[in-house]
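With one protein chain withheld, the remaining protein chains of the complex are depicted in position.
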Amino acid sequence: MLHIKPPSIEKLAYVMGPYQDPIARVSPGETFQVSTKDAYGDRIVSANVRLEDVIQMPFVNPCTGPIFVEGAEAGDTLVVHIKDISIPRDFGASIIAPNFGGVCGTVWTRVLNEPLETRILIHPITPDGVIYDENLDISPIPIEPFYGTIGTAPLMEAISTLSPGFHGGNMDAADICPGNTVYLPVHHPGALLYLGDGHAAQGDAEVCGSAIEIPTTGTFSVEVIKGRATPTPRVENDEYLMSIGSARPMEDAARIAFYDLITWLSEEYGFDRMSVYQLCSHVARVRVANMVDTLYSIVAKFPKRYLLKS
Amino acid sequence: MLHIKPPSIEKLAYVMGPYQDPIARVSPGETFQVSTKDAYGDRIVSANVRLEDVIQMPFVNPCTGPIFVEGAEAGDTLVVHIKDISIPRDFGASIIAPNFGGVCGTVWTRVLNEPLETRILIHPITPDGVIYDENLDISPIPIEPFYGTIGTAPLMEAISTLSPGFHGGNMDAADICPGNTVYLPVHHPGALLYLGDGHAAQGDAEVCGSAIEIPTTGTFSVEVIKGRATPTPRVENDEYLMSIGSARPMEDAARIAFYDLITWLSEEYGFDRMSVYQLCSHVARVRVANMVDTLYSIVAKFPKRYLLKS
Amino acid sequence: MLHIKPPSIEKLAYVMGPYQDPIARVSPGETFQVSTKDAYGDRIVSANVRLEDVIQMPFVNPCTGPIFVEGAEAGDTLVVHIKDISIPRDFGASIIAPNFGGVCGTVWTRVLNEPLETRILIHPITPDGVIYDENLDISPIPIEPFYGTIGTAPLMEAISTLSPGFHGGNMDAADICPGNTVYLPVHHPGALLYLGDGHAAQGDAEVCGSAIEIPTTGTFSVEVIKGRATPTPRVENDEYLMSIGSARPMEDAARIAFYDLITWLSEEYGFDRMSVYQLCSHVARVRVANMVDTLYSIVAKFPKRYLLKS
Partner (left out) sequence: MLHIKPPSIEKLAYVMGPYQDPIARVSPGETFQVSTKDAYGDRIVSANVRLEDVIQMPFVNPCTGPIFVEGAEAGDTLVVHIKDISIPRDFGASIIAPNFGGVCGTVWTRVLNEPLETRILIHPITPDGVIYDENLDISPIPIEPFYGTIGTAPLMEAISTLSPGFHGGNMDAADICPGNTVYLPVHHPGALLYLGDGHAAQGDAEVCGSAIEIPTTGTFSVEVIKGRATPTPRVENDEYLMSIGSARPMEDAARIAFYDLITWLSEEYGFDRMSVYQLCSHVARVRVANMVDTLYSIVAKFPKRYLLKS
């Protein structure tokens, strides 16, 4: 089985775009593995480091890629089946960084208040779950691994791996997890897939700016849907159709997500748009995936059980 | 058992404030019932009405209240236990109204595009659940009734029952449901409680602007926590501590909700603020309650299981 | 000449609404004077006070009113001509208050960062202009007095005098100044006009949250336009037609302002809407009036010179 490993440090991908050479090639139907470094490049291994010694902004969130998918061409949709995520390390890391987070001043929501102080935690990963912190007496957190970052090369732009968008990217949506299928747009031959930012667990909104950050080895297969474009990332499992919108302010992210979900349901399931808009008002579920990145991400979910007659 | 019914039409409450006389009085510990009209004043009983004949903006979302709670004084917290909600009608109603909703131009997000067309649906309520629409062949929607609107009189303002805020109001949060306890601020003797806007079912975000709208008869008891203020509405059940923020843009609603949740956990459960901020980033859940009202409402939830040592 | 003075302290208006009795009556065409206290109730007379000793939130921004305008009825427009503003004090005051301002955390944009420290300045008003501060060696600021707050009673709500909105209120727009005419909606017999929050000078956006705050004595006359509603405050002088939108986020305030300006130009000057939308893109001027209040206020301005053939 092909196992795609993170490239050497000077070739790690900190942007998604059409300007890098593929580091590997995969074919539709093939099962393959991809390993990823954690969001800090695996450099935080102790709570006793100084953040500025291990993190050099914006060189965070390194992705493994681009991966060339045989047969994918502009205008197609790349289908990524996430089969498994394993965690090749016995701890996760998380930080509070100055000027980053959901309930503090940031480089985008600028305030004159003093920045928050840096905090670094190491979280042991045990068979019982993630141990939050030895100084805080709480139950272990269940391990529910997913990829914070997955995307394809945009048409012309090279977009930071810290940013989510119509191409995917750093959405921090816990629905990008084993068992789920992700649909991404294709703008270039080979689609140019990137993966990174493994999370062992994350709360909705990722409110302080970090999850339980981990390196991963994931198992995948891909397909290509020819001639069908995907306007914004979509996810599907047995339970839900899901559309992800990324924008600021947060309501614009939600508008993109719902607009696409309504489009999906009307184009492929035969509903008229106003009916399904009204129906979503009664049955949809919404996840706030992140409220910390350059754009916020919202997942609008339609329960598939309503697609079948009772 | 005291049963508080909606007042006559000219006394229905379309604002929450200190300028109306109480319509009833209840005592802490007493079990009592409150009936409410639906958001349209029970005037939509058929899909074949013209909206302008039955709805005269802003005279929508009439509430039952104010209810005077004996012993409540400024600076206290009103505790409302919702014991049960019954639905005294065999149908719900929902509409798409021009210039109202989450994925369209509105009176606040003004656009030059033509408004959406009005749509009115009647949804039969059956033992199997809510029947969406005879023209749309989907499974019944489970009945999960809750109050879209609950609040106390603000200090000086009289606020439309269409608006949520620090006083509660039209939050459209499905967590205001039987089994849950709601904490509200008290600014006046008697607290002056208002209730309305029953929903038989609602999707997260209430994206088209209406739920399955119903009249209700609810069963309640109240308590007063003396000398403790509640900065923004809180909800609690066996599973979660929940804080509700209402603001625009949506990220500000989420900030208020998380800020209060962090405050609650630090003040009453002994966490330091930065620890619980970081912990929320790993375990919190978030509900987008509404993205359609004058302010959007977000519920930030902390799972109580983490409060107990494993 | 009628001179309406601020009522006694217990009757100062901290909300605009239909729940207070008029303190005076004026007739269309009559010239009259209104005196107002400053935003701090004239209680900050030295930089050496503790803010909590002189300000008790939310009892700030007291207005003089409501003033009953003879002949005004629901559905009319109240026209206010501001003829003059004199300043009956030889200093202005300004503060930075914790959790209030445009570049800091606030009660709406909640952050975990420490609040800014309180600052109080007294600004001598001299024939040369406003002296900023003896410790800061800058030129005097020209005196350009205006009313930060002007509005009429909303239909049902009582709205804090700290809030702007469709009824006017705390817009902090420097265009509410001598020589200009203000158009406000009428929802009740007598219109119920409120005035307050005099500013000797203010920057666009009022970014720290306060202007050079002053008491005033203003000279006014009013008119009533029968049977014409005004959807959001409008201002006019020889140079501009101006519409004011108040909302959050700020782009929604701008959308309301431009939507109304386009409506005004199409309804009263015969333009088709798309033409004037496009024309505004080439000639409009915009003032950010405030980015600190409960809602932000934007003034969209159309230069009247383009209404006349060259």
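Order of writing sets the chain letters: A, B and C. Residues in each chain are counted from 1.
Just so we're on the same page, a residue touches a chain if its C-beta (ideal position, glycine included) is under 8 Å from a C-beta of that chain, and two chains touch if they have at least 3 such contacts.
Keep in mind it's a predicted model, so treat the numbers as computed, not measured.
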Just one of C:Val103, C:Ile122, C:Cys177 or C:Ile225 touches the chain that is missing; which is it?
C:Val103
Sort through C:Gln20, C:Ser210, C:Ser246 or C:Thr294 and give me the one touching the missing partner chain.
C:Ser210
It is residues of chain A that touch the chain not shown, namely 14-15, 17, 19, 58, 108-112, 155-160, 245, 247-249, 252, 255-256, 258-259, 262, 273-274, 277
Hidden partner chain, residues of chain B it touches
103-105, 109-116, 249
Residue list for chain C contacting the dropped chain reads 94, 96, 101-103, 116-117, 119, 121, 128, 130, 132-133, 135-141, 201-212, 248-251, 254-255, 258-259, 262, 271, 274-275, 277-288, 291, 296, 298, 300, 305-310
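Everything below uses one rule, namely that only the chains that are shown with their structure count from here on.
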Using only Cα atoms, superpose chain A on chain B and state the rotation angle in degrees, rounded to the nearest 5.
180
Inter-centroid spacing, chain C versus chain A (mean Cα positions, whole Å)
46
So which bits of chain B are touching at least two other chains?
248-249, 255, 258-259, 262, 274, 277
